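Missing here: one protein chain of the complex. Every other protein chain is in place.
Now for chain A:
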Amino acid sequence: MIGLLVAAPLLGAALLLLGGRRLDRVGHWLGLAASAASLVFALVLFTDLLGKDGEERSLHQHLFSWVPVADFRADVAFQLDQLSMTFVLLITSVGTLIHLYSVGYMEHDERRRRFFGYLNLFLAAMLLLVLADNYLLLYVGWEGVGLASYLLIGFWQHKPSAATAAKKAFVVNRVGDVGLSLAILLMFTTFGSFSFTHVFAGVDGASEATLTGIGLMLLLAACGKSAQVPLQSWLGDAMEGPTPVSALIHAATMVTAGVYLVTRSGVVFDAAPDAQTVVITVGAVTLLFGAIVGCAKDDIKKALAGSTMSQIGYMMLAAGLGPLGYVFAIMHLVTHGFFKAGLFLGAGSVMHGMNDEVDMRRYGGLRKHMPITFATFGLAYLAIIGFPYLSGFFSKDEIIYAGFAKGGNEGWLLGGVMLLGAALTAYYMTRIMLMTFFGEKRWQPDEAGHEPHPHESPLVMTVPMLILAVGSVAAGFVFDSGERFVKWLEPVTGLAHGDSPVSHGEVSIAATVVMLLGVGGAYLQYGRREVPAVAPAGRLLTRAARRDLLQDDFNHVAFVQTGNYLTRGLVYLDHKLVDGMVNGTAAAFGGLSGRLRRVQNGFARSYAVSMFGGTALLVAATLLMRAV
């Protein structure tokens, strides 16, 4: 049954990608059906799990032995516990909604069948990632989602920017993947096994240094996949892909794989406090980094990408807090999956009606033209800024509270950073909202002279948006009432309460106040005044943030140029030293031979002289030897 979860989309992908043109007309429905089948299986399994007691909610399925060599075993086996189940439900439900949305969004694309094939491939890989019961199989899924992400970012490969963005995402992810493979190798040498059970059981006997090493390598992997500092640079460019891809892969599911990895390996991280500190630092830095970038971008998708980075920063930070935060990291992950997917689908709907314009300075006043998009986007917006009693309010406040509960100065620092992040979140989201849906219309005819005629998207696109909006509104409340979500996940991740200097109520009030400050700031800047159609020059920080806080410049100087100098140096050494030695030896022998050749002058008498000379020398030597 668990295998079917993965098999359905995998079969869909195989059919769509190998089926050829004869499937062009039904391809998208086929893809949707594969995804929906997976969702149905997931729901059946979910009810099955719910019927069991808390501690026994874990299913195993051993498919086959993949690499059985002597004592070494690598199996294809699945494990479905509460954590995996949460992910499976998120992936299949959001995935199915986005498949449905894509039917409308990609309607005019002649390669729609292939698009759905890639989406199905992504679903299969992502499900494999969260269902694997060992790190090696997880790695297969990990690479699979990387591949699908590459294919989908570069789906419009006729655009050079998309092709470059796909390559960039792939290369940056590869840096993270090195971390994962090193972590797996370290696990194998330390514990002699890849499976979660064996690794976690062996943690007690391993040295802290090894565990810190494994933790840091896992974190590197998580940074790559989840676009955390310092491997964050690919996410903004990944927005070159079609918007449903940004919604599914680069907002709701794939980028959360890093959080899954850290949470799943919680046992390792709990035993390596140094690694946990690094996780927290990465999360806190990314949280602010993404938020600042999000405040400055005029491209609606890139602003949302900054927001995604920032929100995953929250999750990463929470996961670094250990049992204090695991549950809330996952809870925020799920609620974020709903409202961020809703936001991206809304952005896609806006672009759909605006001739694919992405510059928010060219929008304005769209609420009258797209009422449904406006309503759903607005609800998701209220959810992400943490408007009281919407989903973001519950999950984010819990994370901020967990930060304070870390205790001591650290707790105050983390809580402060997260509150600042919350204010920035409210600011940039309000900015997006105001620039897109309020104010006067600012759109102009494009180069070809087509005046955009903003219109509401077809039903097939608005229905998923409506469902996601309902999720954004209700998820937090459903999860929080009776601590349902906490009780559901606690058996897997554990739960600690810490002792916080502030109460839950105080955190909620503080978060709401900073949220209102952020909203107010954005309103003063973009609501009261007219938004200029051309971006003003801006101060230093704004200009830096527009350039993604110089991330690409930094990478260029630190890695590209250094690499270039290194290769040039190596080429120079190769030419001068290695080639020089070989060539020098050859030239020395050549020159010597040239000189020796002169002795062979062809005159018999000179040969005779050398014979006489040689004989005389031998005789002299013989005499000398006898004299001595």
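The rule is short, and it goes like this: a residue touches a chain if its C-beta (ideal position, glycine included) is under 8 Å from a C-beta of that chain, and two chains touch if they have at least 3 such contacts; residues count from 1.
The criterion applied here is as follows: contacts and distances are computed from a predicted model.
Engineer: One chain isn't displayed here; going by UniProt, is it "NADH-quinone oxidoreductase subunit K", "Thiazole synthase", "Nitrogenase protein alpha chain" or "Iron complex transport system ATP-binding protein"?
Structural biologist: "NADH-quinone oxidoreductase subunit K"
Engineer: Given that one chain is not shown, which residue among A:158, A:450 or A:605 touches it?
Structural biologist: Among A:158, A:450 or A:605, only A:605 touches the chain that is not shown.
Engineer: Using the document's contact rule, name the residues of chain A that touch the chain not shown here.
Structural biologist: The missing chain touches chain A at positions 597, 600-605, 608-609, 612.
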